[in-house]
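One protein chain is absent from this view; the other protein chains keep their places.
Moving on, here comes subunit A:
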Amino acid sequence: MAATTESVKADAAEAPLLNKRNLTLGVLLYLVFYSFIRWYEGVYGWSAGLDSFAPEFETYWMNMLYIEIVAEVVLFAGINGYIWKTRDRKVMSITPREELRRHFTHWTWLVCYGWAIYWGASYFTEQDGTWHQTIVRDTDFTPSHIIEFYLSYPIYIITGTASFMYAKTRLPTYQEGLHLMYLVVVIGPFMILPNVGLNEWGHTFWFMEELFVAPLHYGFVFFGWAALGILGVLNTEVMAIAKLLKKDLA
């Protein structure tokens, strides 16, 4: 009886398999932040973002660029440093339940990654289309670029890298080596940043018109394909989770 009571107490004290609070907060964080960014664009895009030589452009847009770059470097180093520093050195000896719990945490990261890639590659990228078709670019740092290239892309790179780091440092599934498709998922988006350099160089020297299907943009297309690497990660995860649940689902 006493043993049963202890066991029930232990169950009650145990952390849930899926931390729903973290999942909700993660998704909401991106939603609220990007809603604020969209509001900021709506107000200051037209009022302060049309002429890069104007003093108000420096105030509302260039300062934003400087702040976001510093914040991203700090976030990247902080999150990945923390995950690495607190890594599990006995990852192969965890219990199946703990492993399942960690898969849920991993999927919380992956949900955030998918959410971040939506905002970066879909929402803000096509938004850049409407801005350029309306206002001719005068520098590489237009309001839409300051959000798209230098804010939303780094955010999904940071989220993807953190997700990879979590899997590598805490899940037995990823101890065999480096998961090829996970690397594609993480490195592909990262390579978009050098391609931004090529893009801006090309626009500076060749044309100011924004031709979305022009070959100059094909690098973005190629690295966009890297998102499909999620299929390989999904397959690996399904195999790992099925292995954990198989006999209980039979």
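As a working rule, a contact is a pair of C-beta atoms (placed from the backbone, for glycine too) under 8 Å apart; a residue touches a chain by one contact, two chains touch by 3 or more; residues count from 1.
Note that contacts and distances are computed from a predicted model.
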The complex's invisible chain, by UniProt name, from "Quinol oxidase subunit 3", "ABC transporter permease", "Methane monooxygenase/ammonia monooxygenase subunit A" or "ferredoxin:thioredoxin reductase": "Methane monooxygenase/ammonia monooxygenase subunit A"
Omitted-chain contact residue, chosen from A:25, A:54 or A:239: A:239
Given A:64, A:110, A:158 or A:186, the one touching the chain that is not displayed: A:110
Option touching the unshown chain, where A:71, A:198 or A:221 are the choices: A:221
Interface with the unshown chain - residue positions in subunit A: 11, 17-18, 38, 41-42, 45, 92-97, 99-100, 103-104, 107-108, 110-111, 113-115, 117-118, 120-123, 125-127, 129-136, 156, 172, 175-181, 183-184, 208-213, 217-218, 220-221, 224-232, 234-239, 241, 244-245, 247-249
